[in-house]
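Omission of a single protein chain aside, the complex is shown with its protein chains in their original locations.
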Amino acid sequence: MPTVAPPETGQLTREQLLEAYRMMRTIREFEERLHTEFATGEIPGFVHLYAGEEAIAAGVCAHLRPDDYVASTHRGHGHAIAKGCDVKAMMAELYGRDTGLCHGKGGSMHIADLAKGMLGANGIVGGGPPLVCGVGLTARVKQTDQVAVSFTGDGGSNQGTFLESLNLAACWNLPCVFVIEDNGYAESTPPAFHQAGVDLAKRADGFGLPGVEVDGFEFFAVHEAAGEAVRRARSGAGASLLVCKVMRYYGHFEGDQQTYRGADEVKELRRTRDCLEAFARRVTEAGAVEESDLAEIDAAARALMDEAVAEAKAGPAPAADEALTDVYVKY
Amino acid sequence: MPTVAPPETGQLTREQLLEAYRMMRTIREFEERLHTEFATGEIPGFVHLYAGEEAIAAGVCAHLRPDDYVASTHRGHGHAIAKGCDVKAMMAELYGRDTGLCHGKGGSMHIADLAKGMLGANGIVGGGPPLVCGVGLTARVKQTDQVAVSFTGDGGSNQGTFLESLNLAACWNLPCVFVIEDNGYAESTPPAFHQAGVDLAKRADGFGLPGVEVDGFEFFAVHEAAGEAVRRARSGAGASLLVCKVMRYYGHFEGDQQTYRGADEVKELRRTRDCLEAFARRVTEAGAVEESDLAEIDAAARALMDEAVAEAKAGPAPAADEALTDVYVKY
Amino acid sequence: MAREITYQTAINEALAQEMERDPTVVVFGEDVAGGMEAPGEDDAWGGVLGVTKGLYHQFPGRVLDTPISESAYVGAAAGAAASGLRPVAELMFVDFMGVCLDQIFNQAAKFRYMFGGKAKTPMVIRTMWGAGIRAASQHSQALYPVFTHIPGLKVAVPATPYDAKGLLIAAIRDDDPVIFFEHKVLYDTKGDVPEEPYALPFGEANIVREGGDVTVVALGRMVLFAQEAAEALEGEGIDCEIVDPRTTSPLDEDTILESVENTGRLVVVDEASPRCGMACDIAARVAQEAFADLKAPPRMVTAPHTPVPFSPVLEDAYVPTVESIAAAVRETAGAGAPSVA
Partner (left out) sequence: MAREITYQTAINEALAQEMERDPTVVVFGEDVAGGMEAPGEDDAWGGVLGVTKGLYHQFPGRVLDTPISESAYVGAAAGAAASGLRPVAELMFVDFMGVCLDQIFNQAAKFRYMFGGKAKTPMVIRTMWGAGIRAASQHSQALYPVFTHIPGLKVAVPATPYDAKGLLIAAIRDDDPVIFFEHKVLYDTKGDVPEEPYALPFGEANIVREGGDVTVVALGRMVLFAQEAAEALEGEGIDCEIVDPRTTSPLDEDTILESVENTGRLVVVDEASPRCGMACDIAARVAQEAFADLKAPPRMVTAPHTPVPFSPVLEDAYVPTVESIAAAVRETAGAGAPSVA
């Protein structure tokens, strides 16, 4: 079976390569489509798009089992899709429908599916890392070999909850992986300001954890480093920090005028740094897959989004009195 | 004028040496006396003794001006004395008297005197570091060259507030010094457990700050490293982290049976690691001061504590309706 | 001279005028400059919704972006206040209080008391609250009852552009820590606001509407709902007196009690969740102090005991409505002993 040679890509089968591409494309299509639909005013609330960062979610989650967990951020669509959440139910959730993944109660910032090991997007920056420590503890106590991964932004890596979690995971030797998605901004604030330009991977040292930095636009780079970290966690060797350098294609949230960004920054970015193009070039040149295979995936992803949006729009709104349910299991 | 030669001691004058010894002795006497008095049951509440750690407060505060600030911990008597708080008023506070430094409202865990730049002991582990960031900001905005120092324990260095403060101080380039007093335990828990045995000084790297570790029993070691950090802050070059390795002579608080400590640990400690003895040997051998000078200081400190305790006991209790005052400046 | 400006502009103006007047006033928080040292610095955000826009350039060195480290910078506000500045820190959404509450309620709020009256902590925390923009459970809460519960804090909850400017100026000049609640749905509402600086005293309620039948106490956005309800009820011959306390701590109990003395009937409208909230606080105080005046049970209209849902249908069902307020007033007006004509 043909595999992509370069060592750092690991030995990925054709199926795995196609799946990786399908995953990144599905996330990209989901976000591009959301951007368009949001402009129509039909999507309520805050929406934070992941476009540009797909290689991270895809590269990390490729190593996870259904019974592993991820804790996400406010920019969570990519993580949810990569962890196996139903794309149509996600879209319906964003439209606030009863058919949504959370019956319209959560929306973009709280999209979750515990059955899929998706512990939720999170409206609180830094909300997720402590949660994965808990999942790690469950795995430790129940002696499963589950792994828990948290995603955090460059901005979120300054939240005490994130830093405390690195220490707790180290003290308790938990099977956790802490991924930092350093995408160049915390809202409008660049790391050069909010992190005094430090090497984020070094934050692991202070807690006795290994920390590495990779190019977050490069699926294979993320995939290999994440594989290492996940294997380490699963084998009981403990937690690690993985810093992925990347940039986002859209504003902080939909509606953001991005006055804090240079004029052509995004245009240039899309031209030179696109995880999908880089991946496609690489795997086709290596002869591992055909352009036609990828074109099929592209078409399928577009079709999926057409259906998802149509079904979401057609879906019923929740009944008003549903506002009063699901607060407690029993009260 | 004779000075102690070895380079790392800096050029301390005889007066400075005597003052350093007087400071450490005063703190030691205060704590030893408290230990005795607490046993009589006359001192209310929680009391955490600093005995054994005197060289840190004395070595750091020797570099501070009256208009500099320190933020302390639950183990705050040493910092308060070293920053110039009135010893008799402190003792009266511990007895809950109206004559106390805080009129009996604060007690040991909240002893403070802003007029002396003492921002308060703190009942919240990790409560102080954010406060010194604020003092640093005041100095920056008002363009004074004041310096702000926070003391935190090994346990406290795991609190998110402490870690966030390192980052904020770095981002804002604040004139702050963060001192960690690593005294071997957080209550009953040793760092080997709660910090996975890491090199604490390394925590500075992750935030782009310099971090050094020194022997906290050695006044001259602390004094030199602290001098460096304070100079750096005062000159506008930014914050630093100073880790002092030390041990406490008493339990976590008075009444602690210390079941978590080896049988002879403390006895051994007092025999081999005493900042006062080490200092005395060093300065007398160097001929910088006479034993008699030190004996005088010892006697004076004892006498001061006799007076302080007598006056505290004789002091009036606050009037009951004082419980309702000092909540707001105006309400 | 008064002119119509928005609640948001009124807040921006209050900040600018106080920073102009007093060089010790500094403003910081996430993105309050909004891209300082970023490529597009010249057109910096000025806060996630633009409330602090322009200040960064007007007051060099006194408007600072912060890392997402609320404990550190909110605590820094307390330390700065205790050492000579008058910081105005922004907690973007009050829902984020959980990552920094200690520095507010155990540090800033208690300094003066713990230190025997020897400290002064003149700081303001500006924060966004309230439901209505489909921001879901972690970006829509009220939470001022939590801060009202804490001795040592003052709490302002302005409902109009006029109150927003006057109360914010008062908060900045106040020597105690103030939590200043800005309802996100009110940012675009307009009202007459004098250009010159003015301070509105804390603890003085505003009688928004005079009336003799039922006293309606409301806060923030609920004041506007109460006004609409009152207009509707006027047609039915029910004459509401609407009292807006404006600050929940201190609370102007006297004005509320005087109004109830008149009307004998009370409805409290509170967007917060119902348990241990402001509706309870006011209803209980009135029941205790003005029992003899009450002709009917004091009524509480609040959000239900649930988180804030995302879907528009659900969120609209969550927030008290003009109808639910009107219904409660109607019932209260009709209940118990007849009103003396």
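So that you can tell them apart, the chains are marked A, B and C in the order they are listed, and the count of residues begins at 1 in each.
As a working rule, a contact is a pair of C-beta atoms (placed from the backbone, for glycine too) under 8 Å apart; a residue touches a chain by one contact, two chains touch by 3 or more.
Keep in mind that this is a model prediction, so the values were computed, not measured.
Asks: List the shown chains that the missing chain touches in the full complex.
Replies: The omitted chain makes contact with A, B, C across the full complex.
Asks: So one chain is hidden, and I want to know which residue out of C:G29, C:G130 or C:G152 touches that hidden chain in the complete assembly.
Replies: From the options C:G29, C:G130 or C:G152, the contact with the absent chain belongs to C:G152.
Asks: Consider the whole complex, including the chain that is not shown, and state which of B:A39, B:A115 or B:A192 touches that chain.
Replies: Touching the chain that is not displayed is residue B:A192.
Asks: Over the whole complex, note the residues of chain C touching the chain we left out.
Replies: Chain C touches the chain not shown through residues 71, 95-106, 109-110, 113-114, 136-138, 145-146, 148-152, 248-249, 251, 272-273, 275-281, 283-285, 287-289, 291-292, 294, 296-300, 304-307, 309, 336.
Asks: Give me the chain A residues in contact with the hidden chain, please.
Replies: Touching the missing chain: residues 69, 71, 100-106, 110, 112-115, 119-120, 122-124, 127, 129-139, 141-142, 148, 160-161, 164-165, 167-168, 171-172, 325-331.
Asks: For chain B, which positions touch the chain that isn't shown here?
Replies: These residues of chain B touch the chain that is not shown: 44-46, 96-97, 100, 102, 104-107, 109-110, 122-126, 155-156, 158-161, 185-190, 192-195, 258-262, 265, 317-324, 327.
By definition in this document, only the chains that are shown with their structure count from here on.
Asks: Farthest from chain C by Cα centre, which chain is it? Let me know.
Replies: Computed centres place B farthest from chain C.
Asks: With chain centres defined as C-alpha means, what is the inter-centre distance between chain A and chain B in Å?
Replies: 45
Asks: Using mean C-alpha positions as chain centres, tell me how far chain B is from chain C in Å, no decimals.
Replies: 41
Asks: Give, as an integer number of Å, the spacing between the C-alpha centres of chain C and chain A.
Replies: Computed value for the inter-centroid distance: 36 Å.
Asks: If I count partner chains per residue in chain C, which residues reach a count of at least 2?
Replies: 66-67, 69, 71-72
Asks: Of all residues in chain A, which are in touch with two or more distinct other chains?
Replies: Counting only residues that touch two or more other chains, chain A contributes 158-161, 193-195.
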